[in-house]
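Of the protein chains in this complex, all but one are displayed in their positions.
Note that the chains take the letters A, B and C in the order they are written out, and that residue 1 is the start of every chain.
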Amino acid sequence: MDLAMVGLGRMGANMAERLVRNGHRVVGVDPSEEARARAADKGIEPAVSLAAAVDALPSPRIVWLMVPAGPPVDKLIAELEPLLAADDVIIDGGNSMYKDTLRRAAQSRTSRLHYVDVGTSGGVWGLAEGYSMMVGGETDVVESLRPLFEALAPAADKGWGHVGPSGAGHFTKMVHNGIEYGMMQAYAEGFAIMERKDFELDLHQIAEIWRYGSVVRSWLLDLTADALEKNPSLEGIAPYVSDSGEGRWTVDEAIELEVSAPVITLSLLERLRSREQDSYGDKLLSAMRNEFGGHEIKKR
Amino acid sequence: MDLAMVGLGRMGANMAERLVRNGHRVVGVDPSEEARARAADKGIEPAVSLAAAVDALPSPRIVWLMVPAGPPVDKLIAELEPLLAADDVIIDGGNSMYKDTLRRAAQSRTSRLHYVDVGTSGGVWGLAEGYSMMVGGETDVVESLRPLFEALAPAADKGWGHVGPSGAGHFTKMVHNGIEYGMMQAYAEGFAIMERKDFELDLHQIAEIWRYGSVVRSWLLDLTADALEKNPSLEGIAPYVSDSGEGRWTVDEAIELEVSAPVITLSLLERLRSREQDSYGDKLLSAMRNEFGGHEIKKR
Amino acid sequence: MDLAMVGLGRMGANMAERLVRNGHRVVGVDPSEEARARAADKGIEPAVSLAAAVDALPSPRIVWLMVPAGPPVDKLIAELEPLLAADDVIIDGGNSMYKDTLRRAAQSRTSRLHYVDVGTSGGVWGLAEGYSMMVGGETDVVESLRPLFEALAPAADKGWGHVGPSGAGHFTKMVHNGIEYGMMQAYAEGFAIMERKDFELDLHQIAEIWRYGSVVRSWLLDLTADALEKNPSLEGIAPYVSDSGEGRWTVDEAIELEVSAPVITLSLLERLRSREQDSYGDKLLSAMRNEFGGHEIKKR
Partner (left out) sequence: MDLAMVGLGRMGANMAERLVRNGHRVVGVDPSEEARARAADKGIEPAVSLAAAVDALPSPRIVWLMVPAGPPVDKLIAELEPLLAADDVIIDGGNSMYKDTLRRAAQSRTSRLHYVDVGTSGGVWGLAEGYSMMVGGETDVVESLRPLFEALAPAADKGWGHVGPSGAGHFTKMVHNGIEYGMMQAYAEGFAIMERKDFELDLHQIAEIWRYGSVVRSWLLDLTADALEKNPSLEGIAPYVSDSGEGRWTVDEAIELEVSAPVITLSLLERLRSREQDSYGDKLLSAMRNEFGGHEIKKR
């Protein structure tokens, strides 16, 4: 098939490359000349503008957005609408908030465009191993894109699926990331307990043991083993954990749906906590203890 | 009444003083000459040893221990047993673990001594305001000590009670402290949220407002207002929160009783967290994110 | 002073009554004839419509809204704007979301009206004991309303204050309620632990003991003692806990400000949990345990 990939960052470039490797024709759009050049080396046709990319495609056009969630997506859609015609397809493969997707899909319908949301997991490993994709949108449109999903997935019939109407793909990906936060935190806590214990455990060895036959074996554990092999004492890494949105959205959604999700929630809160250098709350607790019990305050 | 107060630290000295003020005779025991001298100034009769103190009392002797929980209590009991006779009374007014109290009470029975546990709350303010006391032990023995409790409590019939058999006093005090952890953490979080917000709120003013008429008014809030008046920005206080045992025991007990107590539990965990300078878990999370997503690691 | 009180429900009627008792003139508006009649008995002048109430007031008019948060407030403001003139004052004393207040205050400025937000705590006890009020708005406008706040507060100079610009009052009240959730949950957990323990503790007695001299004494504890006196075994009460918005907003706000507030957050989640009758998550955990370990599944 022919499609445009808009955004040739880490994710977009790799996905475009995997599509090309599987015989598809990809026109790649990115404002960075360097990104376009790198893409060209992989067999992706570089385009300097959305208009150029759209022109280079047969009808109905398929435009796959792979850009940061939020305003960049709205901006691109606004630019694309005048360039596209009825029955063209916009795919949002990024980590958009599913409520934004619901809004964008409704708006696209008024322009007689089709809007497909693809929650995409796999990170930097997706190029080699394939991507896991949760697809939301109209059944026949999703079906028409099947060759693309089969090329991107780990296997033609595995790792992707049409999970529901518009928004369902991004919703499912959001929850996926919430689970990811919880799993990561569970491992982090377990390894931290072992690190503190005076058995002088070799944490890389233990991660390797668990990779085979244990109940906790997983791909995240494979990566943990890899990280611990390269840097067993995690030298030079600050205890500072970023978050990128989906965790917060999952927490919000759980509360909105009135589902108690304490582990996913605490996983997010622990990340916030990792970034607090000088907690006002902790200082106040110390001051309170001094007030009622005369307990000594630790000075800074 | 006549009694010996063993341990003239902050709590013991104040309690002895409050008893003396209310007309009781207190023999005070403490290894520190300075503590004994200070006590003497308050009308407490200093004694250089347990034996001297016991000798100075009429039968049945009443010996009130006000020392740190754990081995110090067992050591004192071992020293006291040969000095005491049937029907003498040992009172443990400290923060002993209630299971230790069960063991000690059983052991005391074999020596025909009476053992009374008094969970005591009130901290440094108890001298002026009276202590809240949860008393465990035999009904008639507790009743015989009524004049002491009436003198120590905020009012003769308020702030103390015989809550159950041996151990029940310390058990109840343990849970009291668990609740205290939860309340403190709730306030600390609330004030931290207000401190972060760009409304330039005056946190001392808000604490004062809440002290009158609000749902969250409490003695801990009075203390918080006091602390914020003296040091609104909590200057010079390290974000480091100690814990002294009862919180952990409450968490253990809740799990043993299979009662889910997430807020008390998290309050304890937050204190542990406040003392972690360089969390291995957080470093591992950062390393994992880099592994799967190529997310940048913050260097230290 | 003269003012209109819009909404004569539990809170509005009591506040109007307290104002009347303190010599103010209150015109009361409510669609319910019964509510207006009840108010008239307390010396409140009933008005059948906003227009009638506004007409009955001298300039500048003061209109105090005491209605449920959300659309009702916007609806009333829309009705009021054509009735009011420059320099009239709208007070929102309800539990509005502070971001709505920011929007409404900005909109009022375009109509040259003054908008004051009053976070109000005290519940059904406020009539007798006075209300705790956190006031947001322009300094001179708030100052001009001082007689009203002094009448409503527990004492003229206690329990209320001008905490900041528009929105700051409702923001502060929101956090107040978040803290309230945490404190309530801490007590609930502690009492649940004591209830489970085989010491046959009298929980009402313990609540009473703690009310005097203990570190956990508070108004919420007074209420708890009262509830336990009336119904020690909590007979006939379903284990079902509602929530009314401010807790959720506090959790959202904490995450937005990147302040980790686990205890307030878990307090909310426990309320959600109390309402889950047939947790899908728990069923899935049971199914998973059966899958990997052959552990027996409890049938329903």
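We take it that a residue touches a chain if its C-beta (ideal position, glycine included) is under 8 Å from a C-beta of that chain, and two chains touch if they have at least 3 such contacts.
In this text the structure is predicted, and so the values were computed from the model without any measurement.
Seen in the complete assembly, the chain not on display touches A, B, C. In the complete complex, the residue from B:Ala168, B:Val215 or B:Ile237 that touches the missing chain is B:Val215. Among A:Gly43, A:Pro147 or A:Gly164, only A:Gly164 touches the chain that is left out of the view. Against the chain not displayed here, chain C makes contact via residues 10, 123-125, 184-185, 187-189, 191-192, 195-196, 219-220, 223-224, 226-227, 231, 234, 236-242, 244, 262, 266, 270-271, 273-274, 278-295, 297-300. Chain B meets the missing chain through residues 215, 248, 251-252, 255, 258-262, 265-266, 268-270, 272-273, 275-276, 281, 292. Chain A meets the missing chain through residues 121-123, 126, 129-134, 153-155, 158-161, 163-165, 167-168, 171-172, 175-183, 185-187, 189-190, 192-194, 196-197, 199-202, 205-206, 208-221, 250, 253-254, 257-264, 266-267, 269-270.
The rule is simple: only the chains that are shown with their structure count from here on.
Centre-to-centre spacing of chain A and chain C amounts to 39 Å, using the average Cα coordinate of each chain. Remark: chain B and chain C have CA centroids separated by 33 Å (rounded to whole angstrom).
Look at where the CA atoms of chain A average out and do the same for chain B: the two points lie 49 Å apart. Counting only residues that touch two or more partner chains, chain C has 215, 258-262, 266, 269-270.
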